[in-house]
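Structure first, then comments.
As you look at this complex, bear in mind that one protein chain is not there, while each of the others sits in place.
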Amino acid sequence: MKLPTVNDNPFMKPMEWLSLLVLAALILVVLPLALDGFRLNLVGKYLTYAFVALGLVICWGYCGILSLGQGVFFGLGGYCMAMYLKLEASSVENTKIQSTPGIPDFMDWNQVTALPWFWKPFHSLPLTLIAVVAVPTLFAFVVGAAMFKRRVGGTYFAIITQAVAAILTILIIGQQGYTGGINGITDLRTLHGWDIRTDSAKSILYFVNGGLLIACILIAQYVKRSKLGRILVAMRDKEDRVRFSGYSVASFKIFAFCLAAAFAAVGGAMFTLQVGFMSPSFVGIVPSIEMVIYTAVGGRLSLFGAVYGTLLVNWAKTSFSESFPELWLFGLGALFIAVVLAFPNGLAGIWRQHVEPRLPGRAKPPAAPTVLPHGAPAE
Amino acid sequence: MFGDYSLGDLGSIFVMQGFAGLILFSVYVLMALGLAIIFGQMGVINMAHGEFMILGAYVTYLCSGFFQAHLPGLFPAYFFVAMGLAFLASGALGMLVEWALIRHLYKRPLDTLLATWGLSLILQQAYRSIFGAREVGVELPAWMMGSVQATDTIEIPINGLFVMGVTVLITLAVALLLFASRWGKQVRAVMQNRVMAGAVGIDTDRVDRTTFGIGCGIAGIAGAAFTMIGSTGPTSGQLYIVDTFLIVVFGGAASLLGTIASAFSISQTQSTLEFFLSGSTAKVLTLLGVVAILMLRPQGLFTLKVRR
């Protein structure tokens, strides 16, 4: 037996470069040409969820940590961005009919008379951009450190993240005067003076979003093929052994969780910019677990699959709820069950097993290593 | 927050809120018992547990309607029938689900979580299609209304006492089943060593199915009790699932006593805080407290140190 590829560990294999090219062409060329402004904006909204799905591939697929609270990070990123936009929309000029001009309208309605301290940094765009990523990542660090250092994992971790999502939602809804309550932060207008509601702004934001998504894929790809990526796989398999190879397992888990949080936060901020509001309905338990299904449908070990999975599920959701709203929940429920029972590798698994071997000029043996076997959660 | 009340008032408030918390406590205990059996003994996370509870609530609703229309003479006793039927309905559905879904996933706990979430969505939509999206209320028989005047300032609702009694009975029955019956021994044997239990002739598949069924059945009884504190809607169960999981985890999985103690402390904290603060703040504080304690003591309140 010869040793063909053991010594080189390329950043991306030719097939992966091709996949990236196809995805980039689809997002940046095909869809913008094929869809009208309204539909394109819708796809842009879906793609913001793909950031979350991408983070889950690293965190759940590779590291084995299932977080059911990714909506928290998506929401925190989105809220940070929304707070900046809201302050800009609430200039003294715009709000002179309020009893306290210069503060967001919902504060005025709730008898808040001065801007709370935690809103103040969001007057500044640079501080906001830092906060969009830093606040959710730091929060993930605190939760992750508290849990992983004490070796809490698996189902316990999933339940705790769910509880965190529940707490944050209740908190946002309950503290109306500071957060906008159940309606969220709405009526957002300009980003540093640039009107984000115009058609041209929307299409520019769509391309910014697509570019950021591809950048995140490249970052995730770098992590995945580095030694850290292999350590994550090793940890999912035999956590104890990794410890006895001299690694601090908790630090690696915290890293994976924080990376997923940072991706989700970028998605959240882009959501706010493209859709024009942010509300607690993207933070709680239900949206968080729905984001997991995007990853599961795409294939929990495939970065590209995560994007396609997100697009597919959301496309199905939109078309179903337009025509048969009552069928959608049945469909979504069945999807959860089917993807777990029958297709644990999602779309990427189907592709690798059934399509790729039949492509011309590819007589290689089935590339088993990245496919999840039917029984155990192993790579 | 205590400033405006005299010491005597405060005492009465605590006792009254305590009893108000008792029904919540009972629902929590019954939900958590079912979940603790399933999670603690089988290691399965059942995210559809809330929907099994709501099935029990709908069965109670149907019963009350049926007795009112056809057997008005027996109406005072309908609640007992409803509880029995709720247990059977949820238990049967539970066994079906175990057979169709859960048994394929015993080695993949995180995937079970996702699959049962999917099941919960399907059940919710099924309830919505059958019973409508509006919440329904259940009429209680006359003897359950009203309250017992314990002292001048303390009133105890009768339905609360009743639910309390049912909870105690069921808890005792579960403890007996688990620790004194043949089935209980088999469940514990399977939990500790599945392969060995199979080798000594225990039908592990049947034990799993019965365990899951009983856990879901108890959730059904919880649903019957639930009709006394809230109205029943397709998504009512979802609100309770995270709380209940926290109770089970907080109590230390696989410990019945721990489950009860943690259900008691969580429901009483929440109900006492609710009197002084808004409902949402009370909830946030309670959940935050539980999560904070779990971060300090992830193994829960009651656990054994075992040799690895």
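Per-chain numbering from 1; labels A and B assigned in written order.
Operating definition for what follows: a residue touches a chain if its C-beta (ideal position, glycine included) is under 8 Å from a C-beta of that chain, and two chains touch if they have at least 3 such contacts.
Throughout what follows, contacts and distances are computed from a predicted model.
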Absent chain [UniProt protein name; select from "Urea ABC transporter ATP-binding protein UrtD", "Nitrous oxide reductase family maturation protein NosD", "Sarcosine oxidase subunit delta" or "Multidrug efflux pump subunit AcrA (Membrane-fusion protein)"]: "Urea ABC transporter ATP-binding protein UrtD"
Quick one: which of A:Ser124, A:Ser226 or A:Gln353 touches the chain that's been left out? A:Ser226
One chain is left out of this view; which of A:Leu68, A:Ile172, A:Val242 or A:Ile289 touches it in the full complex? A:Val242
For review purposes, identify every residue of chain A that touches the missing chain, sorted by number. 1, 3-7, 9, 222-223, 226-228, 230-231, 233-234, 236-238, 240-249, 251-252, 255, 368-369, 378-379
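Rule of thumb we're sticking to: only the chains that are shown with their structure count from here on.
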Just give me the whole-number Å value for how far the CA centre of chain A lies from that of chain B. 33
Would you tell me which residues of chain A are touching chain B in their complex? 60, 64, 66, 68, 146-147, 150-152, 154-156, 158-160, 162-164, 166-167, 170-171, 173-174, 285-286, 289, 292-293, 296, 326, 329-330, 332-337, 339-341, 344, 375-377
Would you mind writing out the residues of chain B in touch with chain A in their complex? 45, 101, 104-105, 107-115, 117-122, 124-126, 128-129, 238, 242, 245-246, 249, 278, 280-281, 283-284, 287-288, 290-291, 294-295, 298
